[in-house]
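Before I ask anything, let me first share the structure, which is written out below as structure tokens.
The complex is shown incomplete by one protein chain, all other protein chains being positioned as in the whole.
Up next, chain A:
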């Protein structure tokens, strides 16, 4: 360290460049998410268990699927992973940030709310990259071939981005209006309900007469978009559904979010 010519505490105020703030904030949030045992369980352990269990279970009971179980379930579990991080983890983390006054404290730093939100989104995406590598790896180990071609990979990326936008906006809506404990309960409950009845892991056609309804859910739209992408097609219709959910969630969050 060089010896400063000025007095130690001589004022020299200024905000860091936005890009630096964004990366700092994203890095902190991603580290905290991965350090937290429950979050890690939700992000990696449960999806991997669901994938292995569903593939083996389907083979054992001879479930009637449109393709090999691993080809149907791996995209579904990728969708589940995006859902759990962008919705459940984000909602719970943000709920407790409000509760513990972290948003208030961050409000004393020269960090704009947009940069704070941007940092959160970046952290979510970083965690999702890790999830996709691990879950994709487990899928490949079970015999999955991966998304079909460049279009397939692009489709996965688009589905993940649109799904994250939709679920993150809904997660923030929950976290910004309910108490932290209520957010925790609601985020987990919604996760379980969508896991069972939201056409994420199981394809929409497995829901029989409800097929056309569940694909309007953000979970169903994300699951279908992810499955189409892995088959090598970009499913514009379901991506639009996700974008509409993101628009709705963002508009409601902007109106209702309480920072303290």
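Convention: a residue touches a chain if its C-beta (ideal position, glycine included) is under 8 Å from a C-beta of that chain, and two chains touch if they have at least 3 such contacts; residues count from 1.
Quick note on the criterion: contacts and distances are computed from a predicted model.
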Choices "Ferrous iron transport protein A", "ABC transporter ATP-binding protein", "methylated-DNA--[protein]-cysteine S-methyltransferase" or "2-oxopent-4-enoate hydratase" - which one is the UniProt name of the chain not shown: "ABC transporter ATP-binding protein"
Hidden-chain contact residue, picked from the options A:57, A:110, A:143 or A:237: A:110
Touch list for chain A against the chain that is not drawn: 1, 7-17, 20-21, 24-25, 28, 32, 35-36, 96-97, 100-102, 104-105, 107-112, 260
